[in-house]
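All protein chains but one are shown in place.
Right after this comes chain A.
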Amino acid sequence: MLEIKSLHVKLEEEGKQILKGVDLKVGPGEVHAIMGPNGSGKSTTSYVLSGRDGYEVTEGEVLMDGQDILELEPEERAAAGLFLAFQYPVEIPGVSNMTFLRTAVNAQRKARGEEELSATDFLKLVREKAKSLKIDADMLKRPVNMGFSGGEKKRNEILQMAMLEPKLCILDETDSGLDVDAMKLVSEGVNALRDGKRSFVVITHYQRLLDHIKPDVVHIMSNGRIIKTGGPELALEVEHNGYADLLAEVENA
């Protein structure tokens, strides 16, 4: 599904090297968690995968279903099945959430040569998906993320994910700013999308989210590299001991 090979990335403007050789392989239906201290390169990885400006890939490649996606525009990556749930969802005044969703769904269908959804079919689908995420009609009518609470913004990200049905979902600190109930709701939304084929990369600081979204593999990232990979127990270890022990262990190795 996703294969990252020796990915080296620096900031275009400052020239600062952020990723120093990331290797990661995510198979179909798998859930991988990436944990790590602040500034280790977790969010940069998600931005580079989704095609955000401002980063220069100096080495390495990213393959999705065998296709190198680094040459693709962000919209082409999305149409190919990549989805990034933003850490800080963007507010867009003047564009209703409904218009935003319909435009996105139909743009992707068009890019894939599929027929656009009719207004009625779209409405039916969005209502059904919104309901399970407790997103009411008012939230759909309001401009994208405008005046949404932290929890509403994150639920809205999951709604987009549910509507777009991507092959690969990257969740960038989706748990930040969520209370316990909201985290449960968001996790249920994510779990509902697990169908054995769709893959997930869950970026988080905390083990807590992983209680709800159970990962198959846990990676620890530090200073632009994945320094350790293990099973779900690795996340528990971090929760108990922090990153310091792990970092020291790797340095001494």
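Simple rule for what comes next: a residue touches a chain if its C-beta (ideal position, glycine included) is under 8 Å from a C-beta of that chain, and two chains touch if they have at least 3 such contacts; residues count from 1.
FYI, contacts and distances are computed from a predicted model.
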{"item": "Omitted chain (choose from \"Fe-S cluster assembly protein SufD\", \"Sarcosine oxidase subunit gamma\", \"Regulator of SigK\" or \"sn-glycerol-3-phosphate transport system permease protein UgpE\") - UniProt protein name", "value": "\"Fe-S cluster assembly protein SufD\""}
{"item": "Residue, one of A:Ser6, A:Gln67 or A:Thr103, that touches the chain absent here", "value": "A:Thr103"}
{"item": "Contact residue for the chain not shown (choose from A:Ile18, A:Leu84 or A:Val126)", "value": "A:Leu84"}
{"item": "Option touching the unshown chain, where A:Leu2, A:Met139, A:Leu164 or A:Ile203 are the choices", "value": "A:Leu164"}
{"item": "Touching residue (missing chain; options A:Pro74, A:Gly151, A:Gly177 or A:Pro232)", "value": "A:Pro74"}
{"item": "Footprint left on chain A by the chain that the document does not show", "value": "50-53, 73-75, 77-79, 83-84, 86, 89-95, 99-100, 103-104, 107-108, 111, 143, 160, 164"}
